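Shown here: the complex without one of its protein chains, the others still in place.
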Amino acid sequence: MAIDAAARRGDFPILSRRVHDAPLVYLDSAASAQKPERVLAAVDAFYRGHYANVHRGAHTLSAEATAHYEAARVRVARFLNAPSERSVVFVRNATEGINLVAHAWGRQALHAGDEIVLTVAEHHANLVPWHLLAAERGAVIRGVPLGSDQRVDMEALAAAIGPRTKLVATFHLSNVLGVVNPVARIAELAHAVGALFLVDGAQAAPHLPIDVQALGADAYVFSGHKVGAPSGIGALWVREPLLRDWPPFLGGGEMIRTVEVDRSTYADIPMRFEAGTPAIAEAVGLHAALDYLDDLGLAAIWDHDRALARYAIGRLRALDGVTLYGPEGDDRGGIVPFNVADVHPHDVASALDARGVAVRAGHHCAQPLMRALGVRSTVRASFWLHTTRADIDLLVEAIEEVRDFFGAVA
Amino acid sequence: MAIDAAARRGDFPILSRRVHDAPLVYLDSAASAQKPERVLAAVDAFYRGHYANVHRGAHTLSAEATAHYEAARVRVARFLNAPSERSVVFVRNATEGINLVAHAWGRQALHAGDEIVLTVAEHHANLVPWHLLAAERGAVIRGVPLGSDQRVDMEALAAAIGPRTKLVATFHLSNVLGVVNPVARIAELAHAVGALFLVDGAQAAPHLPIDVQALGADAYVFSGHKVGAPSGIGALWVREPLLRDWPPFLGGGEMIRTVEVDRSTYADIPMRFEAGTPAIAEAVGLHAALDYLDDLGLAAIWDHDRALARYAIGRLRALDGVTLYGPEGDDRGGIVPFNVADVHPHDVASALDARGVAVRAGHHCAQPLMRALGVRSTVRASFWLHTTRADIDLLVEAIEEVRDFFGAVA
Amino acid sequence: MGFLDQIYRDAVLEHARSPRNRGALDPYSVKQEGINPSCGDELVLYLLVRDGVVEDARFAGHGCAISQASASMMTQAVKGRAIAEVETLIAHFKAMIHGKGADPSLGDLVVLEGISKLHARVKCATLAWVTLDAALAAEAAGQRAGQVSVDEGSDGSA
Partner (left out) sequence: MGFLDQIYRDAVLEHARSPRNRGALDPYSVKQEGINPSCGDELVLYLLVRDGVVEDARFAGHGCAISQASASMMTQAVKGRAIAEVETLIAHFKAMIHGKGADPSLGDLVVLEGISKLHARVKCATLAWVTLDAALAAEAAGQRAGQVSVDEGSDGSA
């Protein structure tokens, strides 16, 4: 079933809002997705009917809340096609998931001179945790450049991976270039040298079918807020035999087996990695969001996304003075960065906002990539299942007016 | 204004629920608080009207979401009477707040042989992070016992604090004993040797007025879910000159200044400690919850709490075969642990649950305290602003039936 | 207390009050500790296994009526059975306690079926069985002692 985006708009209450007297055209889904009614309703019903702390109480509400929370874990495992929910850990967001790996795995596995392979197109979330870890452990980071086609340079990647490589960490779908990384191929390269392979799925999760087993990932992270779930929840999946061996990261209630005043022993997975009261209602919301996406079908969403990308790229390319970034092809989803000649991206974004069109401007938490593209920042329009061609037409119209309005402002 | 608990019941949608055909009597607020309508409405309205990612976009929704999020930070500062919101960091829960201190402060400040002073009455959240840290840094943990009155033994505490003490970390209100710790006095002892003084305010925040300056705390943590806010949010406050000097903990977007593929520099406080997309709507919910509490008045809530504790202790003491724990006095809030002779706490809790009365049974994430009390576990009834004397009467009635039902089961 | 009666059936209360096979076993082939971290309850299970048969089983430790009754009935049920049979019994018990119905081979153990409706207490009922499972694994691996948590080997119904 193809996505009927115009009909889907009705699923998102906020899309009926007006901004500066214009109807809202939300083209910032890559920063954070809006929430379908179904998610809001699920969270609200949970608080009104079943809320309590989890894993703790001997009473009905607590048992119900625990069942809801653990059902969400099973749901995430299914969404990722993970073999078991035992190695699904709830975190705040993709960022925390990556930091968890850096601490629990990295602080014991990395030694001086060991190497971490990253690409210049990573989000800061998949750079900074490794900077902090490398500084502590004396490890070396190898940055892989883009090829001339603005995809990750696979030859350079293969060359960067060597006998000292302990980790390869890269994105599944780029939050700027909109392109899918050949993850399964990278997994082979990483595994050939025995390195851990972590995939940052923050942008892929809302857009593509994910199968962590087919991808060959050892660890996979994503954020709930980008898939239409509430803020404050995300998930980390790690291959089970690996996760079982990692020491704890955060300490506190729920993750223990026995505690004395000066020492403790720790619970088995996944509890070992979930210290304290978790984001309970947020997990329930994540469950509802994944149901919503799977009902529509990730394959259909990905088709819709790519069709919109082709349409938008075609229309924007026809505009004088607009520069587009990112590759074209069947591996290109609906994230479209561009610049307007002689107008700063922030001014473009404000001018679009004045017409109700919400886009992002800046470095998109990808400063190294900006440098690789030879820019300081870009405008970025990003699409999702509720985005229509009409939205893109409004974007194009608004960009035309921007040029008129600003004339040449350096 | 005194708290009219019967009227307040109407503020909490879940309290009209029935459990096993009986009206719900929720006496597990210490594990997690139920949510007032006002909080649910604030979160829902935010998602329907103003949601977007924060600190990132140049469009209206993003600016509105950022204003909401930052207003919540200002609100938390006011709730704690902190001098500035700049040193309020949003975290998932109290547990993460304590772990943040252990990592950002502890990993650079602690050296082999340095000492950490804790009490046996701490929640695991205020024990395990220090176990992990001490193991890494070669530090020594000194556990302070209870006195014969089941309060922290202040003489032993004073004796445990010495020239090698680098940290004193203790609770404000005990999650088991229901007693307030003399925090300001402990602050003096800690500061006399130049130690950092961290206060675990997880139980205090829903029940007492908090003034971090008057308490002399260097760091104070609490969880949103215990004050009627959504799950997935909490706050850490740290005295500003201290926090400003701490290195980052989690790495990622938002907490950086500049990023290259192999190194980064970091933002100023509080952003330095908030990597990735935060719990945005949850912060909005926390704001609403703190408004709700301050409108009622924390001083009034504390009076209500203590009056309920006196009433409950009086009634339970009159029951044969019921053992109560925790001190009595003006420093005792509405957390009442007890055991029923010859019936295991879990069986008591299930029997109460069958009558709609929700209590917790177990070690309450305080295993060292259980040992100190000479028990393996207890039942715990805990009260909040919606708890009435009628609720306590139902509890007492149900306990009487428990004894009849089980007879003597060891 | 109609609901309670379904959980705490007379036979359950009777086993809880007068547990069978309580205490240590000597000699034993494996001694396995099982703990429930959420409440701190612990069980110590002793098995004497010879020629693929559980010749004797006893248990010690502390726990609620449900965990004690479950352990008591379990030790009765496994004594004298072949390991393969015991493994089938474990599977059937776990299925029952997770609400998937009671296999006839469970015999008297069906009085514990009601607990499947009391999610908060399922772990109390399974503690003895998870410990038994781990004890058999330890025995097969030639170990004489071990520790297991009831959270382990979760099957998604945690």
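Assorted remarks:
Every chain is named by a letter (A, B and C) in the order it is written, and numbering of its residues begins at 1.
Heads up, the rule we're going with is that a contact is a pair of C-beta atoms (placed from the backbone, for glycine too) under 8 Å apart; a residue touches a chain by one contact, two chains touch by 3 or more.
Nothing here was measured: the structure is a model prediction, and the numbers come from that model.
For the omitted chain, the shown partners it touches in the full complex are A, B.
Between the chain not shown and the residues A:Arg355, A:Arg380 or A:Arg403, the one that touches is A:Arg355.
Touch with the chain that is not drawn comes from one residue among A:Val179, A:Met370 or A:Leu394, which is A:Met370.
Contact with the chain not shown here comes from a single listed residue; of B:Arg17, B:Lys35 or B:His59, that residue is B:His59.
Here one chain is not drawn; of B:Ala2, B:Ala67 or B:Ala299, the residue touching it is B:Ala67.
Residue in contact with the omitted chain (choice from B:Arg18, B:Arg257 or B:Arg317): B:Arg257. With the whole complex as reference, residues 20, 343-347, 349-351, 353-355, 361-363, 367, 370, 376-377, 401, 405-410 of chain A touch the missing chain.
Within the complete assembly, residues 55-60, 62-64, 66-67, 70, 74, 84-86, 256-258, 267-268, 271 of chain B touch the chain that is not shown.
Operating definition for what follows: only the chains that are shown with their structure count from here on.
In this assembly, C is the chain whose CA centroid lies farthest from the centroid of chain B. Centre-to-centre, using mean CA coordinates, chain A is 31 Å away from chain B. Note: centroid distance chain B to chain C, computed from Cα atoms, is 36 Å.
Averaged C-alpha coordinates give centres for chain A and chain C that are 43 Å from one another.
Shown for chain C are the residues in touch with two or more other chains, namely 38, 118, 120-121.
Shown for chain B are the residues that touch two or more other chains, namely 20, 345-346, 349-350, 353, 361-362, 367.
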